[in-house]
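Worksheet: the structure to be examined is printed underneath.
Of the protein chains in this complex, all but one are displayed in their positions.
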Amino acid sequence: MTAFSYEFRVAWVETDALGVVHFSNYFRYFERIEEAYFASVADGLSALMEEHRIAFPRVEAACTYSKPLRFGDSVRGEMHLVRLGRSSATFGFSLYKGKDTEPSAEGRITVVCVDVATWKAVEMPTEIRALFDHAFQEDK
Amino acid sequence: MTAFSYEFRVAWVETDALGVVHFSNYFRYFERIEEAYFASVADGLSALMEEHRIAFPRVEAACTYSKPLRFGDSVRGEMHLVRLGRSSATFGFSLYKGKDTEPSAEGRITVVCVDVATWKAVEMPTEIRALFDHAFQEDK
Amino acid sequence: MTAFSYEFRVAWVETDALGVVHFSNYFRYFERIEEAYFASVADGLSALMEEHRIAFPRVEAACTYSKPLRFGDSVRGEMHLVRLGRSSATFGFSLYKGKDTEPSAEGRITVVCVDVATWKAVEMPTEIRALFDHAFQEDK
Partner (left out) sequence: MTAFSYEFRVAWVETDALGVVHFSNYFRYFERIEEAYFASVADGLSALMEEHRIAFPRVEAACTYSKPLRFGDSVRGEMHLVRLGRSSATFGFSLYKGKDTEPSAEGRITVVCVDVATWKAVEMPTEIRALFDHAFQEDK
């Protein structure tokens, strides 16, 4: 499968008193990879969301941690589409430190398309479904 | 089962531009409940960890989100022991808004006892196992 | 002068790899003290702000750091009113560790009352001015 790839460095503020990245920050890394992905395929995701009056709150998030990350570590984040439903989507994430081939951490996030007024699940607009799908279509 | 209970209010900095608590902050809430629990059963958890030269990094964390939390919401957090292994422990968390009986979110965190020098799993010291177990013993 | 006082403990996530509280978190402590203050004098600050369609963005924030804070430290935060203008207010903050009489850090934050639609400064509503002033009136 094709994955979207994004590189970043561990910032000081993301570490804790054990000298490693705080476990909550991995979820922020996942979101940062998502943001880079959507910025790369569409300037207009926010505009589309406003136009359709929808939002994509997370309904599930999970991470498994294998090896700690430390200040200054260079990290390659990968994102792939796990499942695309009628109103929901699940993305998978892997974080690799430096040249590692084993991930330091892996996770997944499930979002659901809701009407911003009612916060109820609604069917995902076709244009947005296409963005969710875009980078990952080689193996479909 | 007996659960440890802890109340707090949603802070402004924890919200995002949708007006709801950012999904990563639920993991910080879980940790805050843990900290309140360990502060309630032992001043000396940090001291014990230093003495034994161990740490408890998270190896797994997960959350399911049912209803959004907003600035100023009063939240009751509950923590219970899900599983206590030889070197690992899993805690479960539920967050209830106001007088709600349905949780706004539920999650779990698994920690593993490691030697701080080698970052390898080691057996949990008996005193610490007792702390992990303490508040939850009624139904054992 | 009378100060509003609020106690809290340093959380793990607030520390960094030097083992001390990250300097940015002191500003979040100041805000937390503010929130506790406003919660103590008025349930309805948010409601008042919505009714008047105003917000109080920060226009200035500063902190001087004297002694580091560490995980688990018990901290007493104090807040006082430095200056109350027509559309702006400046609050001062001091953080004391444990029984210390010398502050670990001191800071101040200036907010300005703006119309949420135009983000332009407007005169502060009288009810809100009273809340800003309330806890501090003994020495006026």
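Letters A, B and C mark the chains in the order given here, with residues in each chain numbered from 1 onward.
One rule holds for everything that comes next: a contact is a pair of C-beta atoms (placed from the backbone, for glycine too) under 8 Å apart; a residue touches a chain by one contact, two chains touch by 3 or more.
From a predicted model like this one, the values you see are computed outputs, not experimental measurements.
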(request) Check each of C:Leu18, C:Val82 or C:Leu131 against the chain that is not shown and name the one that touches it. (result) C:Leu18
(request) Give the residue, chosen from A:Arg9, A:Arg86 or A:Lys120, that touches the chain omitted from the document. (result) A:Arg9
(message) Give me the chain A residues in contact with the hidden chain, please.
(response) 9, 11-13, 28, 31-32, 35, 39, 46, 71-72
(request) Mind listing the chain B residues that contact the chain we can't see here? (result) 12-13, 15-20, 22, 24, 70-71
(request) Name, in rising order, the residues on chain C that touch the hidden chain in the full complex. (result) 18, 20, 23-25, 27-28, 31, 55, 57-66, 68, 109, 116, 119
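The criterion applied here is as follows: only the chains that are shown with their structure count from here on.
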(message) With centres defined as the mean C-alpha position, give me the chain A-chain B separation in Å.
(response) 24
(message) From the mean C-alpha coordinate of chain B to that of chain C, what's the distance rounded to whole Å?
(response) 28
(request) Would you please write down the residue numbers of chain C that are in contact with two or more other chains? (result) 12-13, 71
